[in-house]
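Removed: one protein chain of the complex. Kept in place: all other protein chains.
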Amino acid sequence: MTVKFDTNPTEVKRNQNIPDERGYYGGFGGAYIPEMLYPNVEELRNNYLQVIESADFRKEFELLLRDYVGRPTPLYYAGNLSETYGAKIYLKREDLCHTGAHKLNSVVGQALIARHLNKPRIIAETGAGQHGVASATVCALMKIPCTVFMGSKDIVRQQANVLRMKMLGAEVIAVESGSKTLKDATNEAIRHWINHPDDTYYLIGSTIGPHPYPDLVARLQSVISEEIQSQLMKQEGKDYPDYVLACAGGGSNAAGAFFHFIGNGKTRLIGTEAAGEGVDSGLTAATIYSGTPGIIHGCKTLLMQTSDGQVMEAHSVSAGLDYPGIGPMHAHLHTTGLAQYLPVTDTEALDAAQMLSREEGIIPALETAHAVAALSKLQFKPDDVVVICLSGRGDKDLQTYQQYFQEI
Amino acid sequence: MTVKFDTNPTEVKRNQNIPDERGYYGGFGGAYIPEMLYPNVEELRNNYLQVIESADFRKEFELLLRDYVGRPTPLYYAGNLSETYGAKIYLKREDLCHTGAHKLNSVVGQALIARHLNKPRIIAETGAGQHGVASATVCALMKIPCTVFMGSKDIVRQQANVLRMKMLGAEVIAVESGSKTLKDATNEAIRHWINHPDDTYYLIGSTIGPHPYPDLVARLQSVISEEIQSQLMKQEGKDYPDYVLACAGGGSNAAGAFFHFIGNGKTRLIGTEAAGEGVDSGLTAATIYSGTPGIIHGCKTLLMQTSDGQVMEAHSVSAGLDYPGIGPMHAHLHTTGLAQYLPVTDTEALDAAQMLSREEGIIPALETAHAVAALSKLQFKPDDVVVICLSGRGDKDLQTYQQYFQEI
Amino acid sequence: MNALQNLFHNKKQNQLSLFFTAGYPTIDSTAGIIEACQKAGIDFLEVGMPYSDPLADGPVIQQSSTRAIVNGMTIELLFNQLEALKGKTTIPLLLMGYLNPVIQFGAERFMEKASATGASGLILPDLPIHEYREEYQTLFEKYNLSPVFLITPHTSDERIKLIDELSNAFIYVVSSAATTGKKQDFGQAQLVYFQRLKSMNLKNPLIGGFGIHNRQTLQQAWQNLNGAICGSAFLKKLAATPDAEKAVEELKKDLGLKMD
Partner (left out) sequence: MNALQNLFHNKKQNQLSLFFTAGYPTIDSTAGIIEACQKAGIDFLEVGMPYSDPLADGPVIQQSSTRAIVNGMTIELLFNQLEALKGKTTIPLLLMGYLNPVIQFGAERFMEKASATGASGLILPDLPIHEYREEYQTLFEKYNLSPVFLITPHTSDERIKLIDELSNAFIYVVSSAATTGKKQDFGQAQLVYFQRLKSMNLKNPLIGGFGIHNRQTLQQAWQNLNGAICGSAFLKKLAATPDAEKAVEELKKDLGLKMD
């Protein structure tokens, strides 16, 4: 499938990367939470902007990003890919972040906020385990007890990350309810938060959840596009790419990679979502393709649901994209045409992972492989500058890769 | 055990970090190779300095180090460790390099040399699999066919890295001879080279082998201490640390971390070697502690051998340190007192890995854990600036950690 | 005045309400449960609309919801069941559920049907108050439905006053910061909380819920508030026996309302 862009928005919209006061990106977002969560969410909402814009926070955050996370991550000109796909292809190397994915950017920031709010405990949900590992990591560093909720199905398929979390001293709670994946891990984390409102910070792993989480996470991840800007300026003499490609589960790496380019009228923002066995197979996680507006985990967004409004189970080989919703920012960008979202099947992603490993010597995470797969769905001009957000490395997915490549 | 330094060399020796023309560091080094290897080694020896000092090479090398490897790696001030051990402890984050260890520094450089020498094939030996993965990675990037020799025992204990090499398109050859670990993987690689002298570059993974390999690898890895110098200058206002701690298998990360500080009369250089189940247990890889001068893999150095001159099998829980020899530079630094080498047992290393994970949120490679373990063997003054070369990350060792921590 | 308001007009103390999940334990349990409750003298009922992701609920209500969905329960079907029951029972009914299924059904269509099939009010725990005021309040009023809001020990006085302002039947007093189904007696924390509420002189009655499962918790709620709602404990009884009347009687025993 090749995608054409007829919808290059002509009217340049500004500030589409942040929500309004109540947390709405156009018609999406908000905070649909039971009263039990209201005080916590309110406390965060009242404080987050002030905290993250304070000089103290910025100093500490930036130091940790540099020396602990390993930022700036390189913007690597991928010569072999460029030749194959006929464009100037750059990889934004979030896979080189400590713990192996972009997740740590947001975790470092949120943990600092938790400290600021005097919350002595942290809980987190995780799908692929990357956010869980990132949370366990920063909690070890900051000496905060950490509990991670993870679907029992994901525990099996992302065993390596479970071992890492335990080694880092986090408690990992296997979630047996519902889909036994990310959706229900999130449910259980929220329930746990309801039961421990006073002492607990809920450290959400993506641009999902009730306002202000999507905005908070997007701002913390926006360091990605900020760096891309200045790196491209040095390497290409212009401060924006023609394309940004990023995978979107909840949408945090995509939000971070898009952030400074949203609505600039020049950059084509391409999100890829997990189509599982195919968008119409019934086994899919392609929320934007097959979702409708509704509420999940406290925000209004696009989600996969039955006509009765029951949330459907998602399916993707990639645990980190195996989520029936998507961040409200993306629902908005899609609806307004400010970004396009392409579905990528399990098989396309696995093949893209293989391709990237062989072409550039970089084994991507399965999630990330969905972004790489978009290359063969797009038509570039030779001068196009294309940045792929290489959100994470593939160490956690080696078993899956091995199984797949043994079978074919 | 606490170590005292009575041997701070008073006469400052210069240029102890490079060998003489024939490849000798004092009494160690040289090239003890059968005639079949002579032309290849000679070709490399005649070219390596000129190549790596050429402007072309430096440009390409430095670009790849920056954008592909992810250099400079951070010099991270480890606050929790500093508090615990009463000194200013910094971690040089080689674990953040692409593929997860310092090994890539040397591989990138050597692959460029292979290209310069028009060698269309690359072979490598590997113990922990990190050098194999690094080689497979750069060979994928540069489109050079790659064959990696790995002991069958190491294949079992470093499964993840085997999967990575295969995913990257390298051929992995299981070595069944002798110890079935690094020593015999190296033998087989050398034999393969003897049988394919024309088209093959042998990409050695550490500061071992016949001259010029130890010098070549040390120079390529010296980027580590070069960065430490300038980072310390910014962060501490002085361009040398009081201590550098690094683990030494073949000794490449230690050589790189020591390089610019060797013989400066100010920095205490501490290598740690794998004592296995104890230096006197018979199950050890503590070459410097229990070795005697001899020849292994083409160089004169300290090695563990019987009184008959048969090379002994090493033992360490860490595949990357499980080697009965050590690079000749280290044999020399030890003999001259320019560096000290401490033995660290399996158990001490495992506990140090756990400690670092819990204290700083960094899971080190088992090899690296041996360097971390030295902290509790040294006595620091509060102002001492201590740099630990965090040579690699622990993803490959999770199974071993799990087993160990389940047992205790 | 709807039936619920009427009830509160006439009875100020010792209200007892039960919650159950529509479609649980079987798809056609609804009518039997409502009839049994009325017969047993329960004051009013919350009919839970099952949802796949009930964030505020503990395992008992979660499992009843999952089962009810598997059984085939939908909002459409629930309205048909209530429609069929109309005129046969007088016990006031509230519909309780998460916002998403309501939105998918269509908010106004939902209210219209709810009202037409005899419901007096709605509890939608994840409906934000500002959204209620801006988008839903006129609908509630149009269809004569009472909005019921939750408050918890962490809800500020200011917000409680706002909720009191917006309410016209009762305020749902969540006993502690917890999901449904916690089995602990009430202690000092609850007493302090209940006292605080009392001292606020709110215009609406206060009905305590979450954790009402035995004599102690019921009596505490009755002594300090205007009534109590019991959910998980009731669902457990329904799980144990297919006979709704027996389930209610058993529950009343547990609540100390009936001697053996």
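Brief remarks on what is shown
Labels A, B and C are assigned to the chains in the order they are written; within every chain, residues are numbered from 1.
Everything below uses one rule, namely that a residue touches a chain if its C-beta (ideal position, glycine included) is under 8 Å from a C-beta of that chain, and two chains touch if they have at least 3 such contacts.
Bear in mind that the values here come from a model prediction, so they are computed numbers and not experimental data.
The chain that is not displayed touches the following shown chains in the complete assembly: B. Touching the missing chain, out of B:Gln305, B:Ser318 or B:Ser357, is residue B:Gln305. Within the whole complex, the absent chain has one touching residue among B:Gly30, B:Gly127 or B:Gly256, and that is B:Gly30. Within the complete assembly, residues 22, 30-36, 38-39, 177-178, 183-184, 187, 190-191, 194-195, 197-198, 292, 294-298, 305, 307-311 of chain B touch the chain that is not shown.
Here is the rule we use: only the chains that are shown with their structure count from here on.
Chain A and chain C have Cα centroids lying 37 Å from one another.
With centres defined as mean CA coordinates, chain C is found 67 Å away from chain B.
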